[in-house]
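Removed: one protein chain of the complex. Kept in place: all other protein chains.
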Amino acid sequence: MRRRIALLAAVLVGSLAATARADDFPSRAITLIIPTSPGGSASVSGQIIAEALKRELKQSVLIVYKPGAAQALGTEQVLKSRPDGYTLGWTFEPDLASKMVADGKSLSFGKGDLVHLGAAGFAPYFLWVKADAPWKTLDELVAAGKQKGISYSSSGVATMGHVYAEMFVRRAGIKATHVPYQGGGPATTALLGGHVDMSVGSYGRMKQYMDSNLVRPLAILVDERLPDLAEVPTLEERGLDLPIQGQIYHHLFGPKGMPPAVVETITSAFERAVRDPATQQALVKAGFDGRWLSAKATEEAWLKDFAIVEEALSQIK
Amino acid sequence: METLDLLAQGFQVALTPTNLLFALVGVTVGTLVGVLPGLGPSGALAILLPTTYQASPVSSIIMLAGIYHGAMYGGSTTSVLVNIPGEASSVVTCLDGYQMARRGRAGPALGMAAFASFIAGTLSLVGLILLAPPLAAFALRFGPTEYFALMVAGLVILSYMTHGSMVKGLMMAAAGLVLGTVGLDTITGRPRFTFGLTELSDGIGFLPMAMGLFGIAEVLVGLEGGEKRDVYTGRLHGLLPTRRDWSESGLPIARGSVIGFLLGILPGGGAVLSSFVSYAVERRLARRPEEFGKGAIAGLAGPEAANNAGSTGAFIPMLSLGIPSNSATAILLGALLIYGVQPGPLLMRTHPDLFWGVVASMYLGNLMLLMLNLPLIGLWVRLLRVPYDYLFPAILLFCLVGVYSVNNSTTEVLLMVAFGLLGYLLRKAGFDPAPMVLALILGPMLELNFRQALILSQGDLTAFVRHPIAAVLLLVAAVLLVLPIVQDLSRKKGDRHA
Partner (left out) sequence: MTYRDWYGALAFLLASAAVVAGAIRLGVGTLRDPGSGFAPLAFAAVLGLLSVIRLVGTIRAAPYRVEGRWLRVAAVCILLLAWGLAVQTVGYLVATFLVAIGFVLVGGRSVYAALAFGVGAALAVEFVFVRWLATPLPRGTLF
């Protein structure tokens, strides 16, 4: 009997402690792990979102970059952190899904291990060359590629930038060499320095360099032209349509086992943060559109991503 | 001189009482945070970034610059006082800074570190004004091939850092390279030498290794030696550098500033090299190189200057191209973006006030650092008067909590202890661990760039000779490698003739 009372007391105290902690969430700074290098699309959108979340949660949001192995390193660190809502991740999809499909066996986590909290920062992919490159149009690039071959940079093996570029060069019949970098930032630097000829990257990552007149878009990888850049053709118009749409979004996630109250606090704060006019303006200015996905819709999109990238990866095998 | 006008304008913006207060707060917090292990400059910057939100862009960037400089200097402070390097550049500070402290000269060491940083900050500001746009364009020409050659030259220079046999120095560097391959392969993501431990998938952390090999090993040697540590009982000789210190440090500071500034502008990891390249150069040029590693002030002043100049140099690709070269500059870049300012070649034209405001505030951070830290030196030095029986437990606990708090990882604590023991054994066998720590950082970059270069050249090794910059760097590396052997031989011949 006494033991049972002690057990009951322990459970009570334990749950009290847990609720107390969940109630005053967040009572200290939140760490937002971005699993790529500074300068990629996740860091551009992540800075904006962290700032907005800070306003909503009234707590500091500390960004930590943890690049490597196509986001697997940083993601793993989020998933093995304590599930108290103080360590969250901000990754870009469907790159992570792609990495998991390509190298699932060597990773310590699976697709069910992520708790999705919402998504934002949607942006289409473009095909970019350096602003002073000799190729002014897609056709000129394809012609050059067929003649002497080109090289392209990506954020890493089996990232979508790699997958799209590879699908494009095969479709166009170009000889191409793929050089993987650690994240979008270094991949962009390689293009800016003229070390590679081409790079496939999201509008959100590259807009700042386009605005500074350092890079030039040759084609967009979704079926519709972007109103902002109406003069840039789609690949489909040029008869080089890819089997999937080239766009990314970013999602906020945490490890399994976070208290429901904490999850609720974060998801609603995230929705308010994205819908905030200041955030909307900042996102659009950086090259993203202002869409927001609920936690549930993000989960569905995530599962759908797996099917898409499996298809895509089988295309370039 | 339009540029000078703009700079003067920048200083006018920066030098308001409010901004001076922000600079002071930034430097103070930065110094405190830099002294605590585990929380580097980028962590401190990120934590404090939100508190700057209400302030104007210039004020908050002034505060961030203050934190950046303060944290760097705080890292040097722990290196000098207790042989604990908080980040890669402080490893070099440990070599002679700590030895100075052990000889009762902690005050001059800390003072010279602050002065050297300030002077280098001033010199590199001049560099920034005169050379920013052309240098940024030059930095972009560094591709995988060039970075590979740069890393190779850096590795050869590593072996110049240690006293005694060059083979031993190179062995330590090679061991560091091998240890650097632990973790997920950065290109394919396959695990290597992780023994199934997820904690190792991220590679062997810098902090557990550096704190083990330096901080813990030093305590172990101190403990078992039974010798009374002279610094903790001996008289302290003055708090500021002497006239002689200045005459020995002048040229090293000037050279360190140039080296640091040039390496700092390379966004792919040049800044890491700056402090130890400067150390190796000073040791090579010194009249009494045998004093290096035993408290030579030139071995402290040069690298400290190089480190600070390197962090100024890192602002060139950030401000003029929008390319961040480390996480600290990335956070500053993020701050600019939040305020709706687009970095890039147009920044100097579209927002001259902000560009020069940032430059001026960087400088202000340097100045505040000097003003804050000179009075603090007396306080730091007094810490060393604590009896060693109490000081060493404090150092050890400091290392434990610091390493654990970075990733909340027991494995990293165990790693630190293992490296502490290894460092102790290496010391007994006469090996210097500094090249090992630096090679651990260089190794992954070396490998990544080598593989990228080979992919780009389609397996053609002659690419390394066909790229002019790479060829020059590799030639320098080869000369540096052969030079001591030739000198050694000719000296032996000379002995025979004598």
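Note that the chains take the letters A and B in the order they are written out, and that residue 1 is the start of every chain.
Just so we're on the same page, a contact is a pair of C-beta atoms (placed from the backbone, for glycine too) under 8 Å apart; a residue touches a chain by one contact, two chains touch by 3 or more.
For clarity, every value in this text was computed on a predicted model and none was experimentally measured.
Student: In the complete assembly, which of B:E146, B:E291, B:D432 or B:E447 touches the absent chain?
Tutor: Per the contact definition at the top, the residue touching the missing chain is B:E447.
Student: Return the single residue from B:L285, B:V401, B:V472 or B:V486 that touches the missing chain.
Tutor: Of these options, the touching residue for the absent chain is B:V401.
Student: With the full complex in mind, choose from B:F214, B:F392 or B:F464 the residue touching the hidden chain.
Tutor: Considering all chains, including the one not shown, the answer is B:F392.
Student: From the listed residues B:R192, B:R244 or B:R288, report the one that touches the chain absent from this view.
Tutor: The one listed residue touching the chain not shown is B:R192.
Student: Write the list of subunit B residues that the hidden chain touches.
Tutor: On the side of subunit B, residues 33, 36, 39, 165, 167-168, 170-171, 174-175, 177-178, 180-181, 185, 187-188, 190, 192-193, 216, 219-220, 223-226, 388-390, 392-394, 396-397, 400-401, 404-405, 408, 410, 413-414, 416-417, 420-421, 424, 428-431, 443, 446-447, 450-451, 454-455, 458-459, 461 touch the unshown chain.
Just so it is clear, only the chains that are shown with their structure count from here on.
Student: Taking each chain's centre as the mean of its CA atoms, how far is subunit A from subunit B in angstrom?
Tutor: 31
Student: Where on subunit A does subunit B make contact in their complex?
Tutor: 29, 38-39, 43-44, 47-48, 51, 54, 60-66, 68-70, 72-73, 76-77, 80-82, 99, 103, 106-108, 151, 156-157, 177-182, 185-186, 188-190, 192-196, 208-209, 211-214, 282, 285-286
Student: Which stretch or stretches of subunit B touch subunit A in the complex?
Tutor: It comes out as residues 43, 46-47, 49-51, 53, 140-144, 183-191, 198, 201-202, 267-268, 321-324, 326-327, 329-331, 333-334, 337-338, 340, 342-346, 407-408, 448, 452, 455-456, 458.
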